[in-house]
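One structure follows; several queries about it will come next.
All protein chains but one are shown in place.
Naming follows writing order (A and B), and every chain is counted from residue 1.
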Amino acid sequence: MTDMSLPQTRGRSRAGRIALRWLLYVILGLFALYYLMPLFVMVTTSLKSLEEIRTGDLMSLPRDVTFDAWATAWSGACTGIQCEGVRPFFWNSVLIAVPAVLLSTLIGALNGYVVAQWRFRGANLIFAAMLFGCFIPFQVVLLPMARLLGLMGIAGTIPGLIFVHVIYGLGFTTLFFRNYYVTIPSELTKAAKVDGAGFFRIFWSIFLPLSLPIIVVTIIWQFTQIWNDFLFGVSFSQAGTQPITVALNNIVNSTTGVKEYNVDMATAIIAALPTLLVYVVAGKYFIRGLTAGSVKG
Amino acid sequence: MAPILDIKGLYKNYGQVEILKDINVAIDPGDFLVLVGPSGCGKSTLLNCIAGLEPITGGSLHIDGRDMTNVSPKDRDIAMVFQSYALYPTMTVARNITFGMKVRGVDAATQDRKLREVAQQLQIEQLLSRRPGQLSGGQRQRVAMGRALVRDPKLFLFDEPLSNLDAKLRVEMRTEIKELHQRLNASMVYVTHDQIEAMTLATKIVVMKGGVIQQIGTPSEIYNTPANLFVADFMGNPAMNLIPAKASQTGGETRIEIARKDGAPIVLTDARTRDLPADVIIGVRPEDIAEPGFRASQTAQHAECTVDIVEPAGADTFVVMQMGGKQVTARLHAETTARPGQVQQLAFDLGKVSYFAPDTGQRLN
Partner (left out) sequence: MSNRSQTLRPLGSWLEHHLPKVVLAPSFIAVLVFVYGFIGWTAWVSLTRSKLLPKYEIHGTIQYERLFAAPRWDVAMNNLFIFGGLFIVISMILGLILAILLDQNIRTEGAIRTIYLYPMALSMIVTGTAWKWILNPGLGIEATVRGWGFETFSFNWLVDPDMAIYTIVIAAIWQSSGFVMALFLAGLRSVDTEIIRAAQVDGIPTWRVYTAIIIPSMAPIFLSAFIVLSHLAVKSFDLVIALTGGGPGFASDLPATYMYAMAFSRGDIGQAASSAMVMMGVVFTIVVPYLYSELRAKND
């Protein structure tokens, strides 16, 4: 990135410039508060007792910090009739996301490698067709997919959800790798061919070692997409296989008993934690995925 | 001696576009073949076809007597050096050089022995554990050469290997490649757009344009008897003077008349050439126009010319004049007295003169 800061216009007094600078920071700070406020509310609410929630106000810090709500959220909250907390659903999400992310990334890498480095007649058309798949509203495939999963006997199962996520993730993963691999000179492939290496050898020995950044970008993108998915989860799962987003929604909207806002918030944070963690640790790659998925798509 | 590389009637199309048309080339073992031509002439495509990196549309291709027309690159027993060097970025220099052997399952001891040999030969022993990103352009070039040398192939292919180097390094590496060729007595095919590289390196030159071979010959054949106007213009720097002229037969001699804007035409006679058409283009190398007394041969004929521009170039001085509606360059000695605007006595040596037909561009003599 280039440094493109513009110097302040001439003719303004030094004091004026400093005041303007302060104003700038104040505005930016206020916006930061705006973006942080819901997270702050979630965390503080999750640490308050129900009693304190009813009497206190939204913005105040908890008087007595209690982790009861977290414990309930993890292992006791009710989703409909079951009251096992969010734990089994958290693991469902893990069991769905991990294989789906790895599979779609691997296939996307191979696809991108073919489209970028082994061009053949029609390869670009195939790529365009796949890219197009990224943009359809998934509502249009929900009904036939539900029937197909039924026919395949994996309706309402975790493998069924993995399958769906891999299929509809391929467009993006292929796009990521294709855009990365087109920047690698084709002479590299040629040199390796002359050296006697074949399709997979070239991929494994030359392209894969070069791909770490794009692998990270793709994995983060896919993980965020799949972990945060609700539509496929709610459409294609059943009681025991629901991902955490569906469970969270069920807990929040369950109408039985007293409304436990602190438990709702703790559950929401638990559901958000993995992707937030990824974001904090690898934010750079997260942003690259977001912009690559939109600017180049 | 059976040709090491034999290309017959090769065609290459991309869809409807013909990239290469009826290519016929054969070289003997130990030949250094240079494919030269302007960009887009198909020379790199031809090299890729020889390597097997591009399938060919028609014709056949033999390497050392074996039909390689449909054989994949790895089975052609070739090695290739690329313009961008195409070093594997994540591998060390040593692994770059041994990768081909590793893929082919050569045992580790042999790999290591050959690596040492090549590294010593190219003086890159101290670079073996580095990665391509840590090397200078010249070092990368050497590693790319090493990767090819270690294979000990039937045929070396070079795709403009020096074009990414700066001028000084380019000349050094050129000499080194020539030396390598002489030492190994290997067969090489070399693509370049630089006609000086072609002249200095080749034992045989193929001049190409628009996917068609213009001329095949030794450097001296190409230089002295270009087959057509394109070759005449392309090979040599400064380029051959190509001057429109009138030819007529007088007795046993041919009389050549070159019109001039200012003053009488230059009239030259050529006793060795006969039966030229009335309109010709006469091709004279700049070094065949000199000051009387310098490099003058038996066949030199004198004429007075008005000098327009004088360009000292160290060893020589070039002067530019108007003749037959063209700028004509003469290569004079460094201490010439020629001055812009002044009349200069010049000697035209027609011993190596070329004549071309203005309409077809083909050589006439």
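Some points to look at:
Note that in this section a residue touches a chain if its C-beta (ideal position, glycine included) is under 8 Å from a C-beta of that chain, and two chains touch if they have at least 3 such contacts.
Quick caveat, the model's predicted, so the values are computed rather than measured.
Of the listed residues A:L47, A:A69, A:V86 or A:M130, the one in contact with the hidden chain in the full complex is A:M130. The chain that is not drawn here is touched, among residues A:A69, A:I96, A:V114 or A:L188, by A:V114.
Counting the whole complex, the residues of subunit A in touch with the unshown chain are 1-10, 24-25, 27-28, 31-32, 34-39, 41-42, 45, 53-54, 57-59, 107, 110-111, 114-115, 118, 120, 123-124, 126, 128-133, 135-147, 167-168, 170-171, 174, 198-200, 224, 227-231, 234-235, 245, 248-249, 252-253, 261, 264-265, 267-269, 271-272, 275-276, 278-280, 283, 286-287, 290-291, 294-297.
Note that in this section only the chains that are shown with their structure count from here on.
If each chain is reduced to the centroid of its CA atoms, subunit A and subunit B end up 57 Å from each other. Those residues of subunit B lying in contact with subunit A across their complex are 48, 51-53, 72-74, 78-80, 82-84, 86-91, 99-100, 103-104, 147, 151, 157. Residues of subunit A touching subunit B in their complex: 185, 187-188, 190-198, 201, 205-206, 209-210.
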